[in-house]
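Of the protein chains in this complex, all but one are displayed in their positions.
The chains carry the letters A and B, assigned in the order they are written, with residues numbered from 1 in each.
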Amino acid sequence: MSMAPTLAHYLVVSGLLFTIGMSVVLLRRNIIIIFMGLELMLNAANLSLVAFSRFNLSPAGLPAYDAQVLVFFIITVAAAEVAVGLAIIVALYRALQTTHVEDLDTLKF
Amino acid sequence: MTPQSAAWFILFTPLVIAAVILFFGRFSKPLSSGLAILGAAFTCILSWWLFSGPDFADPVRIDWIDFGKLLGPDSPAQFVVPIGLTIDALSKVMLLVVTTIATIVFTYSVGYMATEEGYSRFFAALSLFLFSMLGIVLADNFVMMFIFWELVGVSSFILIGHYFGKDSAAEACKQAFTVNRIGDFGFMLGIITFWFVTGSVIFSEVESSLGAFDQAPIWLNIAVILVFCGTVGKSAQLPLHVWLPNSMEGPTPVSSLLHAATMVAAGVYMLARIFPIVLSAPIALEVIGWIGALTCFVAGLMALQQNDIKRILAYSTISQLGYMVLGAAVGPVWGVPMFHLFTHAFFKCLLFLCAGSVIVGMHHKQNIWEMGGLAKKMPITFLAMVAGTLALIGFPMFAGSYSKDLIIEFAWVKSPIWYWMSAGAVVLTAAYMTRLIVVVFFGAPRTDYARKAGESPLVMIAPLMVLSIAALAAGWPIVQKQFIPITHPEGVPGWVHLVILAFLAIGVISAILIYRKAGAKDPIYIPAFANRLYIDDAYAWLVRWAQDGTASLLAWVDRWIIEGIGVQFTAKMTWAAGFALRFLQFGNIQAYVFFFGAGVIALIYFLFATT
Partner (left out) sequence: MSLILFWIFAAIMLAAGLGVVLSRKPVNSAMCLVVAFVALAALFITLDAFFIGIIQVLVYAGAVMVLFLFIIMLLDLKSESTRKLNIPACVGGVLVVGGFVGCLVKVIASNPAFHATKPALSGPVDDVREVGMILFADFNMPFQIIGVLLLVSTVGVVLLSKRQLE
């Protein structure tokens, strides 16, 4: 066994985390839990980006910080998105008195 | 002035005159008529001058269309159409006829049109007509003749529709042009057939390369019959004769110049021009003969019961044209039909001008049952009309007898049926013309107009006198020898001629007996003849049926195909597609995520499956 994790390790873990996030979205019925699954997926993407940043060194011997700047932006946007999303969910709860995903079907044909 | 340039002057002077009258004629009426008469007289003098000279060995030509020059001699599309003027025996005599009669009629028109509207445009149109007719006479190739053929049709349209405010005149000029067009379609197909087989449209070249048809002679017959369709239209043969009686809506000078003497004769002239070709197509000769014989007999029947003086003469013209066409079918030389054309031009023009004089005297009333006793009131007109009638019915010593008898002799040689039909037409011709003379000029005046009629002015009478001399003399052999070469058939028994004379006498005497005491209307009434054998009604029905049929077919196409399939179908399909796709809106968020995820996986898979 090598003494250090390789890029493949990080990518596999990131992929598995993404998968777990997607399974939360697909398998849970509560809309707030589904929202948490979305956050997990975003974070998996962040992990991938940071891993690539570390493993691709610039000529000066430093990691490629552009990816980390992107991660910064993703975190910011995710935070804003959570705020707005939860506001919508609260408004939805006030209207329909439920957070069960199967009750939200007014856009059905 | 060389003979060649004289030919060009003959052709183009009337055109220039027409243009000048068109632009400047409105300023003075005498200017328009004076210019027109001067133009016609100039061409007449030049024609007589050319007549006295020798034939042109080669036509005077300007190259016009020449695909060979454009595309190279190896190109398969060889098409040469020059503008060429032929001066040979045939065209010289026709030039004489056309220009002389044109000058006479132009002079006459000064008097006739003095009180009518549209004086200047009338003379401009007449000059244009003269130009077109001379083009047909002088043409040396099919295409040029066809172009001028159509131009003549246009001039006829303009002149028939001179009183365009009158509905009947407007209908008549449209009918004339349309019916002519039908014949011209066949003519054009014939020209194309000739070009296709022999490679040329020039008359002399086609005549010398008739051998190209030897493998399939039926096509030569077909081509000649197609070209003959043009004659059927232009010379008002059965079944395309319906326009000629209606063309009488035009002023009488027009009826005399165009629709008696020259334009309708153009069909016969064309047959004479391609006579060697026609003679080598026996089936076509049969067709031409039958149509000629039928026309000359049937038109005579129809003329017996007409009551308008000009229409009687119109049906008479159709009948005489039938004679000319029959002559082309039975004669061995072009002189046979052309002789009758020559004499007919003079006496028919005379008859129409006399009719015009009568009409003017009757204040433009044309029904013969409103006339009567005009012999005393209009003596010179009466004498001229009698001269013309005697010429027309073939009274011995008058012009018509020589030319008509020639044709009937050749008909006897060719086919007994044709002989009896053309001889029968002699009876009819005598009968209806005598009827006209008796009713119009003898007896008591039937209406006030007849009582108050007077002789016409000199400018109208003088042409009548000139033409009467021609009506008498044009057929005499010493005169005929100068102009037209003919031969007489061999072995024609004497009783042939006696029968003709007997029929002539029967016709004249029976008409005198029946109509001597006729009152205010015709004592005989035969509906079939009076209604022109219902042919006009048949055409009207046919046109209406075709038009309604096409219209309803198009309506069906519009409603069911264009609107039904095109518009409605597209609309319903779009709606149906939308309705089907609606069921993808599940309303369930997780279902959407499922499809989204599945799509992403598919995308990744295909990205990697292809690399």
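Just so it is clear, contacts are C-beta pairs under 8 Å (C-beta built on N, C-alpha and C of every residue); 3 or more make two chains touch, one makes a residue touch a chain.
Keep in mind the model is a prediction, meaning the values are calculated, not measured.
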Which displayed chains the unshown chain touches: A, B
Candidates B:Gln4, B:Asn307, B:Ser510 or B:Gln590 - the one touching the absent chain: B:Gln590
In chain B, positions touching the absent partner: 590-591, 594, 597-598, 600-601, 604-605, 608
Contact set of chain A toward the excluded chain (per top definition): 1-13, 15-24, 26-30, 32-33, 35-37, 39-40, 43, 46-47, 50-51, 53-55, 57, 60-63, 65-66, 68-69, 71-73, 75-84, 86-91, 93, 99-100, 102
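Just so it is clear, only the chains that are shown with their structure count from here on.
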Chain A to chain B touching residues, read off their complex: 22, 25-26, 31, 34, 101-102, 104-109
Parts of chain B lying in touch with chain A, wherever the complex brings them together: 582-590, 593-594, 597
